[in-house]
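Before I ask anything, let me first share the structure, which is written out below as structure tokens.
A single protein chain has been omitted from the complex, and every remaining protein chain is retained in its original position.
For reference, chains read A and B in written order, and residue numbers begin at 1 within each chain.
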Amino acid sequence: MKEVIHTPVKALEEEEYHINMGPQHPSTHGVLRLVVSLQGEIVKSLKPHCGYIHRGIEKMCEKDTYPQIIHLTDRMDYLSAHINNHGVCLLVEDALQIEVPERVKYIRTIIDELTRIQSHQLWWACFGMDLGGLTCFFYGLRDREKILDIFEESCGSRLLHSYYTPGGLMWDIHPNFQKSVKDFIKYFRKKIKDYDRLLSGNIIFMERTKNVGHLSKEDAISYGITGPSGRASGFSCDIRKHHPYGVYDKADFREILFTEGDTYHRYIARMDEMHESMKIIEQLIDNIPAGDFSAKMKAVIKLPAGEYYQRVETARGEMGIYCISDGNKTPYRIKFRSPNFSNLGVLDHLSRGFKIADLVAIGASLDFVIPDIDR
Amino acid sequence: MDQDKLKERITALVPEAEFEENKQFLTAFIPAGKLHTAAQNLKEAEDTAFDYLFCQTGVDMTKYLMVVYHLNSTKHGHSVVLKVKADDRVNPAIDTVCDIWRTAEFLEREIYDLLGIHFNNHPDMRRIFLDENWKGHPLRKDYKDEVNIVEL
Partner (left out) sequence: MASFIYDFSLLTKPIHEALYHWLPPVWALIAEMTLIGLIFLLFYAVVGLFLVYAERKVCAFMQNRVGPNRVGPYGIFQTIADFIKLLMKELIMIKNSDKLLFNIAPFIVIIASFMAIAAIPFAKGLHAIDFDIGILYVIAVSSLGVVGVLLAGWSSNNKYSLIGAMRSGAQIVSYELSVGLSLITIVILAGTMQFSAIVEGQANGWFIFKGHIPAFIAFVLFLISSTAETNRGPFDLAEAESELTAGYHTEYSGIKFAFFFLAEYMNMFIVASIAATVFLGGWMPFHVSSWTGFNNIMDYIPPFVWYFGKTAFVIFLMMWFKWTFPRLRIDQLLTLEWKYLLPINLVNILVMAFIVLMGWHF
């Protein structure tokens, strides 16, 4: 932590100076620290410093049984908690070759998509706020609340659910689940038009985001930028399409792909993803088959010795879980490939030559969740 | 390319490569000295085109340290796993691949931080999560921290 520079500021234009954005800064969305070299207002280079919320989840997992690990994955990308849980469950189920009931697959897919919508809603809210449109924040959170209510009804909690267990679900969905989800879709289809009216079509917003922070497809692949951010650059990386899990193979949806790769298209990619998610939910919600909500599982889950890799598509990109098992009830080594950590790597590349205000816009368009970076 | 062809391709590239049984991916052990050239070749050759490093993991296998590279080709859709051993537990060092896949820059810093594997030619080899003056590397199996880790 020697980079903090205490010398008084000299002339603005001639020489580079450093400012610390974060760890307490309104637009780093958590305890991320960016040491930014500036010339005037232009970003010359940028160094992220992470680790303020490093909890050693990978180390803790080496002591935990697989059902326990699920609870830790909630705490990485807390906005995609269900999807993270889904990853661990799929890992265990694939390793043990358990066939989970169809009902579970449907419910998991629907809840995953709801998770994606609520995550994008919060992202939209924060994106608007980072650009100075404070009203967006309240609109986004107002609608997110509806999804959290649905989660609360079925899962019992609003943020860190741990609803999925290896083999199925913790308990069955609430009888109201289908009705509340359908009500929400009807409600949100109306409200998302407000989102477009308030921000997407605004001339100031377009000026702020178009041609800012351009990421080419080659760079996106090389930097491992996945999720909507990568797809805005033309990197076809949707795990739901390429390695389908749940019942994504039965749903008809479009992988949102753009080629421009600027901040505006990262924004539009996420907006379109919300529409696609609603489409998926609409196709599945009426067809949830009856049946058990969990497969029969042994009391102690032991994975056969070997290596396993499982990927799921979180709201921010590809989440990979690499697990080496030595046959015990705890993994020998588990690694979480978190999308945010890779996305953070590109921030320096994207923001060079842009202004400090653009840095905020670019950072917001990459949609960081800091606990997922630090793990 | 299917797994057999990839296997041939890698054997031609690195004759010393050893292959491991794995249902999901083709897994090859590459000697540390040949990693960089092999990786460069696998990325740039038209028929393999492994342009996407989607996971890079450091593992402490107690006898040796190991770095696992999960590679994917966005063009052909095939995947391969490369493994590199670092036998020296005191000063393990492996060549960096961050000039080939940019995402490796942060992933390698994380591995250095948590497992202490030094990556040669890395532009910014510092700890990423922990304090600069932190003692030891927590993800090693012999790491002891009597204050923070409670052994049951």
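Everything that follows uses one rule, which is that a contact is a pair of C-beta atoms (placed from the backbone, for glycine too) under 8 Å apart; a residue touches a chain by one contact, two chains touch by 3 or more.
Remember, predicted model here, so these are calculated numbers, not experimental data.
The chain not shown here is in contact, across the full complex, with A. Within the set A:G132, A:G291 or A:G353, the residue that contacts the chain not displayed is A:G132.
The chain not shown here touches chain A at positions 8-9, 12, 17, 19, 25-27, 41, 128-135, 137-139, 142, 198-199, 202, 204-205, 207-208, 355-358, 360.
Criterion: only the chains that are shown with their structure count from here on.
Chain A meets chain B in the complex at residues 1-2, 50-51, 54, 56, 58-59, 218-219, 221-224, 226, 235-237, 242, 306-309, 311, 318, 320, 322, 324, 333, 335, 337, 341-342, 344-346, 349, 374.
Of all residues in chain B, only 22, 24-25, 27, 51-55, 57, 59-60, 68, 70, 74, 77, 101-103, 105-107, 110, 114, 127-132, 138-139, 149 touch chain A in the complex they form.
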